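A single protein chain has been omitted from the complex, and every remaining protein chain is retained in its original position.
When the chains are written out, they are named A and B in that same order, and each has its own residue count from 1.
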Amino acid sequence: MTGTVESRLKDLGIELPKPSAPAANYIPYTVVGSTVFVSGQVCVWNGDIMCRGRLGEDVSTEDGYQAARVCGLNLISQVREACGGDLERVVRVAKLGGFVNSAADFTDQPEVINGASDLMVEVFGDAGKHARFAVGAPSLPRGVAVEVDGIFEIR
Amino acid sequence: MTGTVESRLKDLGIELPKPSAPAANYIPYTVVGSTVFVSGQVCVWNGDIMCRGRLGEDVSTEDGYQAARVCGLNLISQVREACGGDLERVVRVAKLGGFVNSAADFTDQPEVINGASDLMVEVFGDAGKHARFAVGAPSLPRGVAVEVDGIFEIR
Partner (left out) sequence: MTGTVESRLKDLGIELPKPSAPAANYIPYTVVGSTVFVSGQVCVWNGDIMCRGRLGEDVSTEDGYQAARVCGLNLISQVREACGGDLERVVRVAKLGGFVNSAADFTDQPEVINGASDLMVEVFGDAGKHARFAVGAPSLPRGVAVEVDGIFEIR
């Protein structure tokens, strides 16, 4: 992994969605010192919901994994904005918080959120390794399958 | 918005509840450097629960919005304590975490948590704009409709 983050994105064929605009009086991210708090990102691509439904009911773990990956792509897109377009400024992914729309008997939240976790390491290498939680939620905004927020350290 | 935060509260007719006392071995807030972590605040006013129940079942989105606003008032009340009574020391609202007591088919968590988000901007202006997540929970402490925690930057 000697390339820059942007070249790695290109080599891996990873495209980022457009960063969503602020929806109300909350905004996609705040910067406090060298810490970036990114709002919970859902599995939408440029405004279209990619995966709606509930794990253990009508969404498979594999589809949930892909949904979590889309959440992760949105997180990275927001962090790029926070860095003025320069992802080289990301020092590390500090923490992800993963919420999985879950039926009462679904217990594979970690396998779902791995979709976001694996992406971070693909894109940022060792700097992408992060702390996280992965829990169930009975319902999520607009019926999405997955929501993930994040805390990043930047320079 | 040239007035101070306290005069803005007065102009807007916003009254803050008394900050709740620590309930056990956890406390309402901790201060780490210039970061204040505020415990999850529920929709109580000086000890009385203002809104009990579940969105999508027996609580309307509008009542949920008001409940989230009350959570936000409690957050501000705790931050004022953390600042030794001086809300001018708040640099920005960094992040809110919103949990909405939700039936399985309720998907308007963002509209509910806007009650807290809108309040932050009313009170702090641009410094009140924050990152956040808004998710469902199957049940919350004492049956409240909404719980919101917060991270604030102070000087």
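Operating definition for what follows: a contact is a pair of C-beta atoms (placed from the backbone, for glycine too) under 8 Å apart; a residue touches a chain by one contact, two chains touch by 3 or more.
Worth saying up front: this structure is predicted, and the values here are computed from it rather than measured.
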Per the touch definition above, residue among B:A67, B:V123, B:A137 or B:I154 touching the missing chain: B:A137
Residue among B:G40, B:G72 or B:G128 that touches the chain left out of view: B:G40
Per the touch definition above, residue among A:G53, A:P110 or A:G143 touching the missing chain: A:P110
Hidden partner interface residues of chain B, rising order: 22-30, 32-33, 37-40, 54, 97, 99, 137-143, 147, 149
Chain not shown, touching residues in chain A: 34-35, 56, 92-96, 102-110, 113-114, 117-118, 120-121, 128-138, 151, 153
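What we mean here is this: only the chains that are shown with their structure count from here on.
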Intercentroid distance (Cα basis), chain B paired with chain A, Å: 25
